[in-house]
Structure formats: C-alpha cells, structure tokens
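Only a single protein chain was left out; the remaining protein chains are all shown in position.
We just call them A, B and C in the order they show up, numbering each chain from 1.
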Amino acid sequence: MIIDAIKSKFPGSIIGTGALVDKPMLIIKKDDILKVCEYAHELGFDHLSLITGVDYRDHFEVIYNLWSYSNKQDLVLKVMLDHENPKVQSVVSVWKSADWLERETYDLVGITFEGHPNLIRILLPDGWEGHPLRRDYDMQKEQYVLISETGEDIVTPDPSKALRPGKY
Amino acid sequence: MNYYDIIVWILNWLRVYEPVNSFLEKYGIAIILKLFIIFVVAVIVLAFVALTVMLLTWLERKVFAHVQARFGPMVTGWHGLLQPIADGVKLFFKEDIVPAKADKWLFTIAPFIVFVPAFLVFVPIPFGKSLIVQDLRVGIIYIIAVSAISPIGVLVAGWASNNKYSLLGALRAAAQDISYEVPLALSALAVVLLAGSLSTQDIVAKQQDIWFIFLMPLGFIIFLIASIAEMGRIPFDLQESEQELVAGFFTEYSGAKFVFFFLAEYAHLFAIAGIITTLFLGGWIGPLIPFLHPEISYFIWFLIKCYAVIFFAMWLRGTVPRVRIDQLLGIGWKVMTPLALINLLLYGFLMALGVI
Amino acid sequence: METEQLMINMGPVHPSTHGVCRFKLIMNGEIIRDIIPVIGYLHRGTEKLGEMKTYLQFVPYTDRLDYISAMPNNYAFVKAVEELCGIEVPRRAEYIRVIVMELNRIVNHLVAIGSWLLDLGASTMIMYGFREREKVLSLYEMLCGARMTFNYIRFGGVRDDLPPGFIEKTREFLKEMPSRIADYEALLNDNEIFLMRMKNIGYISAKDAINIGVTGPTLRGSDVDYDIRKLQPYSVYEEFDFKACVRKEGDSYARYMVRIDEMRESLKIVEQALNNLPEGKVVSQTPGIGTYRWAPSTVSTFFPRIFNPPKGEVYSRVEAPKGELGFYVVSDGTNKPYRVKIRSPSFCNLNAIGTMVRGLKIPDLIAAFASIDIVLGDVDR
Partner (left out) sequence: MDQVEKKELIDTTKVRPKKRVPEISREKLEETGFLKTLLYSSERSRERKESILFSTVDQFLNWSRITSLWPVTSGLACCAIEMMAVSMAHFDIARFGMEVFRASPRQADLLFVAGTVTKRMAPRVKMLYEQMPEPKWVIAVGSCATSGGPYHESYCVLDGVDKIIPVDVYIPGCPPRPEAWLYGIIQLREKIKKEGYGAKWGMDK
C-alpha cells in the first residue's frame, strides 16, 4: 500500500489520515510537505491534479491531489496552516504544474509558497488589495483597473478615473 | 491600333478631329489635343479598372461565401451587388486617423505609392486586338519593373505607422516580393524566349496556334504560384495575415487611405490575371462570336480567361491554410527559383535545337 | 553584434488568442525566445460566487466556465455533490447524461478544429464545423431550450426526460456525421500546407506533458493513455465499447488526429447509449440526504431544490473534452458550499505553451496555442 510506504518512510511527518469520499488522504506536517511530495513522486505519483487552499477562519488548509499514471491511483495530501502567517514550501521543483496552481492559490487565497520561483498574482492584477477567497474579504470595496503606457495594470480605488462621468 | 487611335478614329467619325487639330496647329499647340486624348484614355482605363475592382470585391465575397456554404451579401441591391459602393462611400467618409507617433508625411504618401503602380501596370496589357493603352516594345520588362514599386510603398507604410505589427508585416511583404520576383521574372523570360519579343501584343499573336500554357506547363505553374505570392493572397498572405499580425502593414490605416490599399490589392489581382492571360492563356485570342464586332468578341474572350484566373485565386483562398514565412521563403528560393531556371534553360535548348 | 530584444505584446484583444489571453513575447527576430502568458482578463470570481449561492444556483455558473462544452461542466459539479451526498442516480438519467456529454464532445472538437484552422488562415473548416454544430445545438434546444448554457444536468438526474422525436433526430445526426468527418479529413489530411504547418510544431514529450499537468487530447497526443472515462469509470461509461484515442507523435498534428478520432468514438458511444437506453425515471426519487426542505418547483424534478449535504469534502474529476475537469467541494452542512475549487483543464494545459513554442515563430505559436484548445472562461474562471 502506498500510504504505508509513506508512513514508514516519514513516520513523524504524518499527523493524521482520512479520506475524501473514496480517495485516501494524508495530513502532513507543514514543514515536511516537500519531502513527502518528492518521495510520492518517486513512488510514481507523477500527475499533480490540484493544489488549492481553503480558509477555515481559524486556519488554512492546502490540498494536493496526486495521481499515479503507472499505478492508476489517487492520493490526497493535506497541510494545515495557521491563520496569521500562512506559509508552506513550494513543490514546483517536483511538478511543474504546481507553478500556476500555487500562484493561483497565492492570488486568491493568500497562501505564500516558499521557494516558488515567480510568486506573483496570476488572475488578478498586481496591486489588487486583499485575497478574494478569504472569508474576511470585503466584497463591498470596489477596485478599478487602469492601464499604463506599457500596457500594465494599475489598480485604483477611484472610480472617477476608470468610469464614464455620471456612471459612478 | 490602341486606345489613342480608337479615340482619334471616333473623333474623325464625328468630324471634329480635323478641324480642331488644324485650328490648334495654326497656333502651334496641337499637343494640347494629344494631351487631352491621352487624358481621356487614362480616365477610361482608370474607370474601367476601378469598376472591375469593385466588382471583384463583391465577387470575392460571394465566391468565398459559396465555398463555405453561405450566401454572402444579399440585402444591398440584387444579391448584394451594391455592397462595394456602400463600403467605399462609408470608408471615404470615415474619420481619418493619423497615429500620434507616426511619421505623418510618409504615412500619408504610402497608400499612393502602392496604389499608382497597381494601375500603371495596365498600360501594356492588351484587352483586345486594339484595346491597349500602348503596345510597349519592352512590355514585359515594364510590367515587372512597375509592379516592383509597390513593395516600397508597403515598406514605407509599415515604417511610418510606428507599430510593431505594421513593421513586421511590411518587412515580410518586402522579403516575400523580392524572393518571388525572381521566379516570376524568369518564367516570364521563358515566355519571351518562346515568343521572341518583349511586346505583349507580339506574345499574344504568337499564341494564335497554340497557347503557351500547353507548350510550357511548368512555366505556367511557376508563374501562377509566384504571382499569387506576389499579390499576397492566401496561402501566401503573410503580409496582412489577420491571425498573426492583426492587419499587417495597414493595421493603423483607416478611412480613405485604407481604401487605396484595398483598391490596389484588387487592381493588382486583376492586373496579374491579365498578365497570366496574356502570357499563357492566349490573351484575347478566341473564336469570333457571331453578330459581334470582332473587337468586342476579343474583349469578351479576354475577360472570360481573366475571370477564370481570378476565380481560381478566390477558390484557393477558401481551401488552403496559410504557410509560414520561412516556409514561404524556402519555397521561393529553394524550389521555385531553380525550377524557373531549369525551365528557362530547357526551353533555351529546345529553341536552339529547333524543336519548338 | 549587439542586438536589442524585441518585445511583442500579443493581446488581450488579438484575433488568434481565442478570447482575451495575452502573451508577452520576447523575440529574437521572428524566433520566440521566451513567452510569458498573462491571464486573468476574464477572471469573474466564479469560485467566490460559489460560496454565495446554493448548490443548485451554482450549476448555471458551471455552464459559463467552458462555454463551448457546458454539459461536462454541469456534470462534473453535479457528480462531485452527488458523491458527497451519496445520491443514487437512475440508470436512464445516466444514459441521457452520457448522450448529451458525448454530443458536446463532438461540438467542442468541431469548434476546436475549426477555430484552429481559422487561425491558420483557412476559414472554410470553421464554417463546416459550425454547420454540424448547429445540428447538435438544435438537439439541445429540444432537450432544454438553450443552445450553449444548458443547466440541464441536475442533482440526482437530469432536468427533463428526452422529448419526443429526440432519439430519431439524434439517429439522423449519427447517420450523417461520419460522412461529414470524412469530408473534414478530405479537406485537411492530405493538404500539404496544412501538414507543413502542423507536423513537428508544438512538440511536447510525454514526460514534460505529465510533469506540467497537461491532460485531455493534448496529453493523449503525446502517447500517454490517460482517459478518466477508462481509468476511473464514472457514470455508465463502463458499459460502452470505446477506446481512448492515443497518438505517438506529440505534435500539433497528433492532437488534431486525436480530436478527429475522438469524434468518431463519441459517435459510437452515443449510438450504443441510444440502443441500450433503459426505461424509467430520470430523477432520483429518494432524496435521502441530510436535512432538506421542499421548494416550489416548476420543473419536473422530484429532487429538492434546496438541500444540505453532509459535512465533508470531495474532489471528483471527469474527462471533459478539453481535459481533466475537477471540482473540489467543501460542505459545512449548510445549503451553500463552503468552498468550490475548479480544477479547469484549460488553465493547466495553457501552462505548457512555453515548453511547446520556445524556439519557434509567431505563426507556430498560433498553431500550437490553438492545438491546446483552451477557452478563456475556463482558464480565468
């Protein structure tokens, strides 16, 4: 069993186990995620399907869904992060697909991935305030985007610059 | 006979040429009459070509639509026949934007550098036995020389627009035109070799028995492909390829200036079709149509052949994707030019041996 | 010699970016040195909206992710929630789902190949593709009244049973379509210029493709036999005889061939489904999940419109036409999802564009980009 292999390799890293309906899940200590992922990759989990973060108000969770082409098997890894300073090691060195998924998670949920080569916003423009998928994101606050000479985005809270007169 | 003589003949028939001529000669300014007649000729040719170009834009849209199981313009006039007029009027009355960072003078002059040669090409093309502006003795050389001017206009347009897409499009156009000029000229040269004359009328007259397309199929194919590349139509429309370079060298042009590019493009198409007809398809030669003046019959035959070539170009547009720029240049230099040279050599030998 | 790097900005409004994608190209003459995709111009905050809507209200939003093939999107979300609640779906409903999803796969591939050829300058193929697309859309109109955004697949089944005449019309379509596909192949397969533009362009090796997380026809074009319909059969896909279409070359041409083959396979699946279509209800009759309350319903579904799935989380994937589409849903026991994360195929596939086009030219970028077949609604969400 894959889970047993990981357990025996990193006995101290695994906090708990569970299941996402039918998929086995491991809860990993946050400092060991890179180690575990590297080992999982060696075990044949070569497809990283998903990275995402969830804001549970008191803590964050980061979920990794792996798939093994050779063994035809799923594995879900989960990391718990504290709410004040959500930081976790980046797994870009293991799977390149983590690149954009981590950037997206950083952008929308606001989880910092240490060691990511290019951790900037991907969906929202640079300078956007707040991370929308956090529970405390202020939906009432309007932000507008302007365009600079070079074609880059400038975020401004001032509607008079962005909208037509009489429309704000 | 040419257009000039025809107009003189008509004036004579109306009995106005002699009195006016002798009246003007009295003061030693008979040249005014000559200039006037030349002006009339120019206007007639310009009007005819402009009308044909309008028709061609409509035809292009219709043919293209029918290839694609559509109808094309239907609402404006009979089957959308008035569409080109509407387009032209609309574009002429649109705002004419000159980009702030553009080179204003060059930007304005470029459409004309493209537009004028496209019309000048029609001078030595025979539309009939006597329907020709001037049967130049160096007709073929003239055509090749004049049509080589328009790439300069394209280059100027691309440079003056101060837009990266325009510049890339213009550079592509220049590279493409230069590399396809060579096989074009070489295969035309082979025709000259066969005909033994540079004059277009002589070339047509030589095809009285057999068209050169049957004598020299390879040369025809080279000429056809090279001229389609020269025109910049699909599959060689890299200078203005929409999906790559937005609109190529005329990305920044709007309104009336854009119309000139548009007109020049279709005038070029018509001119090339005329040249192909003249060089390979026997020009105006064809069986006389009964009850018609032979001149009109020749004219009709010429137009039929011309439109066949045009239709082929339009059909091609609906069928094939476009090639890549390096593939295009590769075909030009590595395939077309050697083939054209071989073609020329082959027919040189055959001529020397007296086979043809 | 010292040269300056030419930086070209392509998009977001550019004819061949299939919407509003933007590329920053660092060029060396006409050769692409590096490519930086800039996305997010269509970011509509779907995931945040998912937290504000009830489960049923969120289904229409899934239509608008990958708007060319909306049925598999519908289904992916519904499947995730069904797995979470443990809802049994009637067999007839599953068959209908398979029929509509496979028809949608045909539509998607038609649009993909058509717009691809349009980018290469041959605008005829897209016209032919859309001609057949209209036929499928008229089938969908009979089914649910919508052309693109269906909202047809519901929790526990589908919205309505097949209307009278649907099966006959579908059979007509099935009869006609193979000859149409043969037409496309006659137009394209032997076209020298087409082959020149496609062969060895946008090559990606199997190893790279897996590592970058590419899925769908793009992956199968690189000789990886990965089709979730086969490997983790969902719905009733086990009962059909079809094969995952795999090509060895790994270039644009392989991806094109995979799409053509998949259309044929989809036709096969639809035909089998029509032949074996069971009788019965199309909506689950026993809503045995959590607490729920009945809402006035104008549609013929017996399933409650507002319901509370049990606490938990689920990640479920389906094989959408563009690749692996996953929904990660967290429920906190209320009638709205706590978190919806969409793992969209286009987003992950687009990541591979850099590997594919480095060292090629702008026209190749266009061919390779179109060969990935992305939809910006799916990328940016």
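Criterion: a residue touches a chain if its C-beta (ideal position, glycine included) is under 8 Å from a C-beta of that chain, and two chains touch if they have at least 3 such contacts.
None of these values were measured; they are calculated from a predicted model.
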> If the full complex is used, which shown chains touch the chain that is missing here?
Replying inline: A, B, C
> Which listed residue (B:D96, B:D135, B:D202 or B:E295) would be found touching the missing chain in the intact complex?
Replying inline: B:D96
>> If I consider the whole complex, including the chain that's not displayed, which of B:F71, B:F214 or B:F349 touches that chain?
In response: B:F71
> Looking at C:K24, C:R91, C:R147 or C:K230, which makes contact with the chain not pictured?
Replying inline: C:R147
> If the hidden chain were put back, which of C:P309, C:P363 or C:G377 would touch it?
Replying inline: C:G377
>> One chain is left out of this view; which of A:G53, A:P86 or A:P132 touches it in the full complex?
In response: A:P132
> Can you list where chain B touches the absent chain?
Replying inline: 61, 65, 68-76, 80, 82-83, 85-91, 93-97, 242-243, 246-247, 250-255, 258
> Which parts of chain C are in contact with the chain that was left out?
Replying inline: 12-15, 19-20, 40-46, 48-49, 52, 60-61, 64, 67-68, 111, 115, 126-127, 130-131, 133-134, 147-149, 376-377
> Footprint of the hidden chain on chain A, which residues?
Replying inline: 124-125, 132, 137, 139, 143-147, 153, 162-168
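One rule holds in what follows: only the chains that are shown with their structure count from here on.
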> Where the CA atoms of chain B average out and where those of chain C average out, how many Å apart are those spots?
Replying inline: 47
> Hey, how far is the Cα centre of chain A from the one of chain C, in Å?
Replying inline: 24
>> Taking the mean of the C-alpha atoms as each chain's centre, how many Å separate chain A from chain B?
In response: 61
>> For the complex, give me every residue of chain A touching chain C.
In response: 20-23, 46-50, 52, 54-55, 63, 65, 69, 72, 76, 95-97, 99-101, 104, 108, 121-125, 132-133, 137, 151
>> Residue numbers of chain C touching chain A in their complex, please.
In response: 9, 39-40, 43, 45, 47-48, 51, 83-84, 208, 210-213, 224, 226, 231-232, 312-317, 324, 326, 328, 330, 338-339, 341, 343, 347-348, 350-351, 380-381
> Quick one: in the complex, what on chain B touches chain C?
Replying inline: 67-70, 164, 168, 234-235, 237, 241-244, 246, 318-327
